[in-house]
Structures are given as C-alpha cells and as structure tokens.
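Showing chain A:
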Amino acid sequence: MTALLRITGLHLDARTPRGTAHILRGIDLDVGQGRIVGVVGESGSGKSTLALALLRLLPGNVTRLDGQAVMDGTDLLALPDAAMGAWRGSRIAMIFQDPATALNPLFTIGTHLRDVLRRRQPGLSRAALRTQAEAALRRVEIADPAARLRAYPHELSGGMRQRVMIAMALLAQPTLLLADEPTTALDATVEAGIIGLFRGLRADLGGAILFISHDLALVADLCDDIAVLYGGLVVETGPAPAVTTDPAHPYTAALLACAIEDGGSGRLPSIPGDVPDPVTEPPGCIFAPRCPLVEARCRAEPQPLRPVSPGRAAACWKAA
Partner candidate 1 sequence: MRRMLATPAGVLGALIVGAVLLAAQFAPWIAPYDPDALAVLDRFAGLSRAHLLGTDQLGRDLYSRLLHGATVAMGVSLTSIAIAALSGTALGILAASVPAAWERLILVAFDIIASFPSIVLALAVVAVFGPSNAHLVGIVAVTLVPQFGRVARAQVLTLRAAPFLEAERILGASPLRIMWSHVLPNIAGPLIVLASMEVPVVITIEAGLSFIGLGVRPPLASWGTLIYDGYSYLSDSTLPVLVASLALAAATLGFTLFGEALRDAVDPRAGRG
Partner candidate 2 sequence: MRYLLSRLLTTALIVAGAMLLLFALTVLVPGDPAAALLGPQASPEYAARFVAEMGLDQPVHIRLWRFFTHVLTGDLGTDVVSGRKVSAAIGAVLPYTVVLTATSIGLAVLLGVPLGCLAATRPGSLTDNVLAGVSVALIAIPSFVIAILLLLVFSVWLDWLPVLGTGRGDDLADQARRLILPTIALSVGWVGYIARLVRTAMLEVLAEPYIRTARAYGLPRGTIVLKYALKNACIPPLAVLGLGIGRLLGGAVLVELVFSRPGLGRLVLDAINVRNYPVLQGAVLVVVLLFAGANLAVDLLYGAIDPRLRRRA
C-alpha cells in the first residue's frame, strides 16, 4: 500500500493567555492511496488543527510547527506560503464542519463554484463554467442545479449547503480531500445522505480522503482505516474493522464502550476524568490519568506509537 501522505513527528504549539499550548504533540500518520482514513477523537484532541496544519491555514498565535507531512515527494510543512497557495484548492481540498458559516452569505452558490473552477482551470468560458458547476451539483445529488446556482447560501438547507461544499471540493479535483466533521452540524437523517455521498466520492477522487470525526461508529462504518487521536497524539492506527472489533489501545476500547453501550442500561457510559490540558507536558503516557490499566511504568515513560501487528500500531506497551 503506497502512502499518499506520510506525516511524521508533527508538533504544533500555540501561544495562549495561560501559556504555551501543545496542540499536536508528535503526530505520525500514513494516509494510503485510494483509502478513506478516519481520524477520531474527542473535542480538544487536535484533529481539526491537524487538517488545518496540512493546509497551513493556521491562526496567528501558532509558535511552533515541526515535523514533516510528505505528499508526492513534497513536505507540505516546509513549503513557502506562496507555493502552498498553489496546492490549496488543486492538490488538496477541505470541507469544513459548519456549512452555514463556510459560505459567504453575500454571494451566490454559482459564484463560489465558479471561482473555485476558474482557479483550477483558468480561461474557461462562462458557459463551460456553468456547465461544469451544474454537473458538480448533480453529482452531489442536488436537484435543479441551474436554479441552485443562482441561489444564496441562506436559501439552502444545511444538508444542501454541505452538498455544495462537497461539490466545490469535487471541482477542485484534489488528490487529498480533508473532511473536517462534515456531518456534525447536520441532522441524523441528513447525515446518512452525506455519508452515502462520501462513499461514492472515493471513485471520483482517486486520491485519498481524510475523514475527521468524533463519532467512532460513523467512522467505523465509512472508513477503510482508522487513526485514533488523543491529547494531540495518535494512540492507535489500523484497518477499521480490526480496530473496532479488537482495539489495541485502552482509549480506543473505552471509546468503543461508550459508542456501543448507550441507552441500554439507562446510564450513559463515559470515560472518567478530563481531556488533558494542552498546556501541560506529562512525562509518561498521555492517557495515563484516565486509563483503567494504568501502572507505574505508564506514568514514567512516554509511549510512542509502535507496531503491534502487520498494519496496526498502538501507543501502549501493553498492546504489543
């Protein structure tokens, strides 16, 4: 399996009023060609920041960005900003979490799509732009695309707006598609439709999709591979069926327990304790404070991601 994107040692710090926050503490992740990779984590695990880091769309208070993210022989993190601009919207595209705010309310859908298209294929005639935009809307199963092109974002429902965002991504013809919690802001029924779209997208794109979510069940259903994120670190990776039936890391196991057992006994299970404060730098395993299997060794030694079986890795010495 060839890796389309290989991330090694991605560290990201940001300056906050309370001190330096370590948002990403050394991410190692491979995204395989033609695969849908799910990145799962609670809020605060750094998953959205990971995607933004790949596109280098970070806020001004970022103080440290180390590591490598190599795609097609180029380290994305080392590219100068102007060169990065050439990659955005052509080699890499991103779908954001809240479609309501991701589109400019003063411009029509058509304008948004046309501008993305024009950037990708400059010199297209207006007629060709319109045809392709309509085709993209049809591809994401939006009825009456011609009318929708003239519509403004506030005139569309949430689900339709997200379909528009996906259409935009398609028009960019990216090799890597980053989807940051694309269904979190949508109803469950609408969500199902969007997930169906993603399944179909794999063939259209030919590259890879990085699907970020906090919903393990959703990711398990849709994705080929899973990477579990906790406190800015990848704690487990592997094929989705394997990770979900036989988790190697205690955190993954706990997440699965929460996902599966809800409503049954009338009590919502949860993992005791809190997400780690990004300002701290614990000496040992990042999950130690909340781990049911914790021992002295866990608190003392940091746990790097190590292979546990072919194609699987976990950041726990007990998993090997």
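In the analysis below, a contact is a pair of C-beta atoms (placed from the backbone, for glycine too) under 8 Å apart; a residue touches a chain by one contact, two chains touch by 3 or more; residues count from 1.
Here is how the candidates were picked: all candidates are chains of the complex that A comes from, given by their letters.
For clarity, every value in this text was computed on a predicted model and none was experimentally measured.
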My understanding is that every option belongs to the complex but just one is in contact with chain A. Which one, out of 1 or 2? 2
With touch defined as at the start, can you tell me which chain A residues reach candidate 2 in the complex? 55, 57, 85-90, 93-94, 96, 98, 101-107, 115-116, 119, 152, 154, 165, 168, 172
